[in-house]
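Right, I'll just put the structure down here and ask away after.
Yeah, one chain of the complex is gone here, protein chain that is, but the others are all in their spots.
Residue numbering begins at 1 within each chain, and the chains themselves are lettered A, B and C in the order written.
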Amino acid sequence: MTSLEKRLREIRASGRKALVPYFVAGLTPDWITHVEAAVLAGADAVEIGIPFSDPMMDGVVIQEAAMRALDAGTNLDSISMDLSALSVSVPLIAMTYYNIFHHYGVERAAGKLQASGISGAIVPDLPIEEGGEWFSACAAHDVATILLVAPSTPQGRVETITTACQGFCYATARMAVTGRSSDGGDGARVVDRIRASSDIPAYIGIGVTTPSQAHDASVAGDGVIVGSVLVQAILDGASAPDIEHIVRQFRLAID
Amino acid sequence: MTSLEKRLREIRASGRKALVPYFVAGLTPDWITHVEAAVLAGADAVEIGIPFSDPMMDGVVIQEAAMRALDAGTNLDSISMDLSALSVSVPLIAMTYYNIFHHYGVERAAGKLQASGISGAIVPDLPIEEGGEWFSACAAHDVATILLVAPSTPQGRVETITTACQGFCYATARMAVTGRSSDGGDGARVVDRIRASSDIPAYIGIGVTTPSQAHDASVAGDGVIVGSVLVQAILDGASAPDIEHIVRQFRLAID
Amino acid sequence: MSTEREFMAAPGTLGHFGAYGGRFVPEALMPACLELETAFIDAWADPTFTERYRTVLREFAGRPTPVTPLRRLSAQLGIEIFAKREDLAHTGSHKINNVIGQTLLTKRMGKRRVIAETGAGQHGVATATACAQMGLECTVFMGEIDTERQALNVFRMELLGATVVPVTSGSRTLKDAVNEAMREWVTCVEDTHYCLGSVMGPHPFPWMVREMQSIIGHEAFQQMIDLGASTPDLVVACVGGGSNAAGVFAGFANTSARLVGVEAAGGSAVGKGSPGVLHGMRSLLMQDEFGQIEEAYSISAGLDYPGIGPEHAYLADIGRAEYFAIADEEVIGALEVLSLTEGIIPALETAHAVAWILKEAGREIPLGSKVLLNLSGRGDKDVAQVREMLRGQQ
Partner (left out) sequence: MSTEREFMAAPGTLGHFGAYGGRFVPEALMPACLELETAFIDAWADPTFTERYRTVLREFAGRPTPVTPLRRLSAQLGIEIFAKREDLAHTGSHKINNVIGQTLLTKRMGKRRVIAETGAGQHGVATATACAQMGLECTVFMGEIDTERQALNVFRMELLGATVVPVTSGSRTLKDAVNEAMREWVTCVEDTHYCLGSVMGPHPFPWMVREMQSIIGHEAFQQMIDLGASTPDLVVACVGGGSNAAGVFAGFANTSARLVGVEAAGGSAVGKGSPGVLHGMRSLLMQDEFGQIEEAYSISAGLDYPGIGPEHAYLADIGRAEYFAIADEEVIGALEVLSLTEGIIPALETAHAVAWILKEAGREIPLGSKVLLNLSGRGDKDVAQVREMLRGQQ
């Protein structure tokens, strides 16, 4: 079992719902302070978005943020450098598109993640059928390969996915890309289907915009991923204390 | 024999070369005075161009003049009216396109010509094959139907044409529409071919621009038709005395 | 409709269609017209020539064009509509059929150059195209106003190697371009063929162009049978000079099909015209009380002609074909309907025929009728204009 999964299982065992905020690496020069603020406010893990030119699963907010980060010269090496300045106690999880790792070289990329203190990776456009090489590279570097289950995923496929999935299983709450959403989505149903085939922790993400949505998601799942709302705040100029404040609202709502 | 042809044969018999200036009826309010001036200067007959919207055989000068005349409201009736004020001793010959007579009614049109003192008609887009109706109407009104022979007309056809032709036979000096021209053209050859099949007077026209061209034409043929150079002068603002002066140059050249 | 009589047969040597047709040209052009008549009769009877003509149409111009059943529109209107797809021919309309015939004939006559008139530019582009393909020199006369309105088509012709001459006389539109082409032809008949663009002008043009377009009707006749639809009750085509209509009518003149030509209201020679002589032919013309030719005005440049081919005047006279007019206002809507329901953006010219069908389904066209629409051209050339007009309406 990867160290990430061990840690996340402990959190679940303790009865605590996991809160996983998402940040776009390099969006601002001080993006590291946003990560620290989130941890201070009670995040259990942090997703580090590595910007990609063609973020197929992302809505306008994260697209915009990725563009800005790329324009500022962000890349895997610069992120790794930035992260060396970070000391937080919670696990870091990379989230990006496969071409970033593919182009960097999967072995080299997994090593880089590990060296940067990252213990998990979410690659939404890399399905199990194509993931072999990457999964092995990650395994060699104790990077958990986190897979997604969508509302449209048939049960048979859920089983295949959960078998391969490490760390936690990402239950996408809706058939949509990242971004704001007003309804609660299908997260609870997706979590049920994950649980029907595995006891891996199941976290709900995609469209979790308000603390109350986060509360509902945390009742159904073992954790919640909160992304666009934070990224939007940063795009709008939020400071680290602002981020701390927002994350705390989510923390309160799920506790 | 039409009275026009009788008259033109007399002129030839007298050893005189015929000079036939062309005017666009209605081009200026005082266009009648241009006709009078030409006669004063020694014209043996005058061509009265009845303006048509689509003068297929005319170059830019006469096109422009026809447009102006039409814009001024010229039509067969107004021309007839204008001509009633004219008293000259030489024959008048109408020149226009067939639609003018066709639309007016061929019988009515021929009568109108006669009533206006016109004794001949040139209709360049009406070939013998289609002319039957018009030729009969003209015959009934002593209007000579003048036909054209072109450099391209084969000898057999020249015979058919000269047989039907009355007044004079119009030898077109070149394969071109009316207008200026710098060379002498094929007039002499066309006249030879007309003479080979008929003794009708043969006049040369199309592109006779200078007195010297007129001289050459008069040596070959029995007469000369001079159009665009006069019309151009009128477009440029020539007065009746100016016209008289120009026509006299041509008279001198051919005598 | 009795079919004992043969309709759309060859006219006599004078090129008469009843009281219409003929050869009203200056003497200078008469030999060229006679030469052309002889050359055409000879070529058209020569299997080597007709085979070559059909081969070029097949290999180069994309014939046969299909007949498309317009299923969705048919269901909406309660009639059965089939479209003969001249829009799919090379250069986008039926014009290429005629032009390929005439350029092949030009070569056969040993001439090296072609002149043509054009209005919107369709015939000019087609002529330039065929000349490029056959290595003939090409000059196209185009009203100055049209060269401005259709600057892209001017450029297209130039790309194809043609010289475009803006015509500044008269109304500076199509009819003046014809005049100018005739004037030019007088000066160069020796080595130059005048490739007229419709079933108009002096004999043999109206007949020759109809024959060269009749491939439309002959194909369609067989294709209707192949589609299991047999003879249509109506055959409908738009009419400018009348070449696409003549071409499709030719396949059905001796069937029981009703033949319908649709003119633009502003260029309606049958509806508003009277007999007259212009451009070498006797036909129906829009003219004033003194026989001056009136300018046509239509939303579609290709129907912007004050006359009509003489054979149409004759078919109207004897009642074998009927002619209706469609106003500009009805045209855009018809273009939109065909685009939306069938995925075919028609030329504005063609949209007149569509408009007539839309309007008359259930009236002149009894419900349940089978209708063959000659889809004479595609609308790409008109899209910018339609866009401006729809914007203007908003």
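Odds and ends about this structure:
Here is the rule we go by: contacts are C-beta pairs under 8 Å (C-beta built on N, C-alpha and C of every residue); 3 or more make two chains touch, one makes a residue touch a chain.
Just so we're clear, the structure is a prediction, and the values are computed from it rather than from any experiment.
Shown chains touched by the undisplayed chain in the intact complex: A, C.
Of the candidate positions C:74, C:97, C:129 or C:243, contact with the unshown chain belongs to C:129. From the set C:156, C:210 or C:312, the residue in touch with the chain omitted from the display is C:156, counting the whole complex. The omitted chain makes contact with chain C at the following residues, 58-60, 62, 65-69, 72, 85, 87-90, 92, 128-133, 135, 152, 155-156, 159-161, 227, 335-336, 339-345, 380-381, 383-384, 386-387. Although one chain is hidden here, its contacts on chain A can still be listed: residues 52-60, 63-64, 67, 70, 75-77, 97-104, 124-127, 129-130, 147-154, 157, 161, 172, 175-177.
The rule we apply is simple: only the chains that are shown with their structure count from here on.
Each chain gets a centre from its C-alpha atoms; the one nearest the centre of all protein C-alpha atoms is C. The centroid of the Cα atoms in chain B and the matching centroid in chain C are 37 Å apart. Here the spacing of chain A and chain C, counted between their Cα centres, is 67 Å. In chain A, no residue reaches two or more other chains under the touch definition.
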